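The block that comes next holds chain A.
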Amino acid sequence: MPYLSPLLAKSAEIAPLWFVERVARTIFTGVLKGHPDLFDRLGDYRQTRYCFSPSDLSLHFRIVPATRMLSVFRGEPPLADARIDGPLALLLGLLEGRCDADALFFSRDLSVTGDMEAMLALRNALDDSAIDLPRELGALAGPFSPLVSGAARHIRARALGGRGAAWN
Partner candidate 1 sequence: MKTRRTALSLGPIYYLWDGPKWRDFYFRIADEADIDHVTLGETVCSKRQHFSEPHIADVIERLEAAGKQVTLSTLAMVTLERESRHVRDLIRDAHHKVEANDLSALGLLKGRPHSIGPLVNVYNAATARTLAARGADVVCLPPELPATSIRQMLQAMPDFAFELFAFGRMPLAISARCAHARSKGLTKDNCQFICGEDPDGLPLRTLDRQSFLVLNGVQTMSNSCVVLLDDLAVLMEAGLTRVRLSPQDCDMVRVAALYRATLDGRIEGKEAVRELEKAYPGIRFSNGFLHQQEGAAWVARGRSATTAGG
Partner candidate 2 sequence: MELICPAGTPAAFREAIEAGADAIYCGFRDETNARNFPGLNFSREELRQSIALARRKGVQTFVALNTFMRAGDEALWYSAADDAVTIGADALIIADFGLMAYVAERYPEQRLHVSVQASASNPDAIRFLVEAFGAKRVVLPRVLTVQDIARLTRQIDCEVEVFAFGGLCVMAEGRCSLSSYATGKSPNMNGVCSPASHVRYREEAGALVSELGAYTINRFGPGEASGYPTLCKGRFDVGGTEGYAFEDPVSLDVIDEIDALKAAGVCALKIEGRQRGKAYVAEVVSSLKKALRASPTERTALVSRLRAMSEGQRTTSGAYDKRWR
């Protein structure tokens, strides 16, 4: 199972919440802007409060696509309509459509609670969106773009191990 390196997990744990939130928000906004089709596919589920809970961090990320809102919580999960739990690397892999959500769910690497239809809509919408996180991150890094993209790709490849590579 791909887990975060202890060093990375540790830094996310001790980083101030506002900082984590700012980084996550920047990525989230960038992704939404770059993938308007994602919005179309979500249809009525744009209003849904989705919560992502990486099981290897004590953080929860809650987003509402319609309002482009993202909030980060520490400790107990916040109120949400649909929630997905699993190792961060898999959640990110899912975001990019690199991992098959059904397979991960059947093997119980991921768990999903709340409005299943909303979660399904998001999964399907993401799956079509061809999000490439290293590229998105790079785009946000301005002149350091190649450096950031490269580093992020390296981390992704290591985190996903055999999984990601096989599907590319």
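On the choice of candidates, all candidates are chains of the complex that A comes from, given by their letters.
By our rule, a residue touches a chain if its C-beta (ideal position, glycine included) is under 8 Å from a C-beta of that chain, and two chains touch if they have at least 3 such contacts; residues count from 1.
Bear in mind the structure is a predicted one, so any value in this text is a computation, not a measurement.
Of the numbered options 1 or 2, all belong to the same complex as chain A, but only candidate 2 touches it.
Across the complex, candidate 2 is touched by residues 40-45, 97-103, 105-108, 111-113, 116-125, 127-130, 166-167 of chain A.
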